[in-house]
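Complex shown without one protein chain; remaining protein chains in place.
The chains carry the letters A, B and C, assigned in the order they are written, with residues numbered from 1 in each.
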Amino acid sequence: MDELEIDAVAEVELDDPVLVEGLPGVGHVGSLAAEHLLEELEGESTLVRRIYSREFPPKVSVEDGVAELTCAEIYAVSVPDGRDLLVLTGDHQAQTNDGHYVLTTAFLDIAEEFGATELYALGGVPTGELIDEYAVVGAVSHESMLESLEDAGVEFREDEPAGGIVGVSGLLLGLGERRGFETACLMGETSGYLVDPKSARAVLEVLETLLGFEVDYETLDERADEMEDVIGKIQEMEQQQQMDVPTDDDLRYIG
Amino acid sequence: MDELEIDAVAEVELDDPVLVEGLPGVGHVGSLAAEHLLEELEGESTLVRRIYSREFPPKVSVEDGVAELTCAEIYAVSVPDGRDLLVLTGDHQAQTNDGHYVLTTAFLDIAEEFGATELYALGGVPTGELIDEYAVVGAVSHESMLESLEDAGVEFREDEPAGGIVGVSGLLLGLGERRGFETACLMGETSGYLVDPKSARAVLEVLETLLGFEVDYETLDERADEMEDVIGKIQEMEQQQQMDVPTDDDLRYIG
Amino acid sequence: MDELEIDAVAEVELDDPVLVEGLPGVGHVGSLAAEHLLEELEGESTLVRRIYSREFPPKVSVEDGVAELTCAEIYAVSVPDGRDLLVLTGDHQAQTNDGHYVLTTAFLDIAEEFGATELYALGGVPTGELIDEYAVVGAVSHESMLESLEDAGVEFREDEPAGGIVGVSGLLLGLGERRGFETACLMGETSGYLVDPKSARAVLEVLETLLGFEVDYETLDERADEMEDVIGKIQEMEQQQQMDVPTDDDLRYIG
Partner (left out) sequence: MDELEIDAVAEVELDDPVLVEGLPGVGHVGSLAAEHLLEELEGESTLVRRIYSREFPPKVSVEDGVAELTCAEIYAVSVPDGRDLLVLTGDHQAQTNDGHYVLTTAFLDIAEEFGATELYALGGVPTGELIDEYAVVGAVSHESMLESLEDAGVEFREDEPAGGIVGVSGLLLGLGERRGFETACLMGETSGYLVDPKSARAVLEVLETLLGFEVDYETLDERADEMEDVIGKIQEMEQQQQMDVPTDDDLRYIG
């Protein structure tokens, strides 16, 4: 196998499409968002490319006994009253620093091939605490993009994210800019501890405003409710544990 | 030395052979099975290829003072009343993610060269606890293979193995499928803590049914008995230790 | 993206320039020094090269919402009454051993392109304790350079730095020498625990003597004062903690 093998699964004509990337990352916000988008627009979606690479883990996933080699996938989506989309998803990031550059370059090549000049990288930004109001923080490749994104509800902050943006999302901004793409990274706030469907919804709602598609959030909300239950149980356990901690008096007794 | 050097040790004509891979992994199930197969069919086996690679650890093994460079080996086996075999064994997996792709590609090249179109990757699947009944769990490259394997006693489960299959076994499925091979991975259940000859036997028995060879299990059973002794001693020590743990009363006394 | 991409941002004619490197390292001494130099000589500085590489982390930094791809930068500085400078800065070192060789080779290529034959690598040498007098320790590519540097106040010690010099600074000496450059590494003593503007000043003062430029230290001194406050608070906390440690008597009481 070569370092990179791209399977052209289907050819689809798209009109000025936008590439939307949702690979795994903080709180799985980006991948949840991209997968939900594809589920809701399933009737309009076609798998067009599979990207295999030695930069991915040497692994197959297995479902009902049938194995599938690790890859990233790009779907073409013809949105009825909105912009056409190329949606990039997958179960893995590259395994090395170098690999992120290799894969992002491949993704940009495919975006170019389909005539895309705009990119949206979806992800999460960790806050370290549980969240009530889900802000969407942004970063862009060109200053000129700030205003229209702010109008759509994206927040730009002086020094955030403090550590920069790493992986494919970061490089879609960095390498994308060098190749003439207009890229925005939309990062939903998330605790960073748990898979976060609410943060994914916040990101998708911004994207709806920007790109003119409309999706239902019922299944995503159901997953959010399931996560709420998990969080509730964790908090209960924590309270219980605090009550079980021996006090000074207990300790004296043992001594 | 090049990244990959393949020594053609001998040439053997095989009739529609099946490649059987047994490299080290969980519970050494795959390598135990492949080595037992070669020992039992020694009279019919010929070493045909040695695969050296910079992806292997930079190491020689030493036996009676004579050093041998780390490599993988492929034996041709002409089974009297069964399918011809190519058996792949060795002491090491590749040392990097990338290396698994490189080595698996080399193994597939050799399988192709000998006219093999079917592959069996042998291994173990960890259960985390000691086992009485050794089920053999399967994964296949093509859905059409499920039925005949189920008839041979292989179990296919909805979400197992949960983490997928990594290393050469996984890539024989994934890369093999991309090159037109029919691959099955047969994974014997095993605790994951110990070398497990019983699990290797369970895997071999399935393979016997599928490929029509017959082997004796005496030496494998002897190794299983030795492992039982080891397990027995570990359990005894654990019980002893539990008895030695000071009780609350003991602690009070010290205080 | 290729392993290395060099953007020629501007062309500037320099007269026998000296390359001054200040990438991140111990106590951030080198990068503080290089950045201060550029701030103080801003009117005379021109960004001439940006160096992008797959050896850098796959990352963008974000400021006020606008992303910038990780790179190293080289500025041309025409110093009024001193030697012309090429100042090399950046936020990151290479991420692999191999990468340090790749990047240093690129930096030497650019130095050569601008006609530089002398290099100064700036950095810190860790002492493991807080420092009052900031000595500047040196290392050179050619014995003939020792005397003039000693005259400028640089100290050369028998076995220091004991572990040698790693990263780009080390390779500017080692690879530079192989390509005919005269290189000196100037290392300010620093505790190694904190960002150290005082050590950066000590290094710059030596460089002033050697190269004939003159800079103001007000902003660097302000940063040093801020660090003093931080150190003060840490020491206070440590003392407080020591007072809180239970004495033998306390422990007896608990028992």
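Here is the rule we go by: a residue touches a chain if its C-beta (ideal position, glycine included) is under 8 Å from a C-beta of that chain, and two chains touch if they have at least 3 such contacts.
Not measured: the values here are computed from a predicted model.
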Neighbouring shown chains of the undisplayed chain, as defined at the top: B, C
Of C:L14, C:I131 or C:I165, the residue in touch with the unshown chain: C:I165
Hidden-chain contact residue, picked from the options C:C71, C:L173 or C:A224: C:L173
Interface residues of subunit C (partner: the chain not displayed): 97-98, 100-102, 104-105, 138-143, 146, 156-161, 164-168, 170-171, 173-175, 177-178, 183, 185, 251-252, 255
On subunit B, residues whose C-beta touches the chain left out of the figure: 1, 5, 52, 54-70, 95-96, 254-255
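Definition applied: only the chains that are shown with their structure count from here on.
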Category of the chain touch graph - line, ring, star, complete, other: line
Same-site or different-site touching of subunit A by its copy subunit C, using the half cut: different
Rigid-body rotation angle, subunit B and subunit A, from Cα fit (steps of 5°): 90
Chain centre separation in whole Å, for subunit C relative to subunit B (CA means): 52
Inter-centroid spacing, subunit C versus subunit A (mean Cα positions, whole Å): 37
Numbers and ranges of subunit B residues touching at least 2 other chains: 255
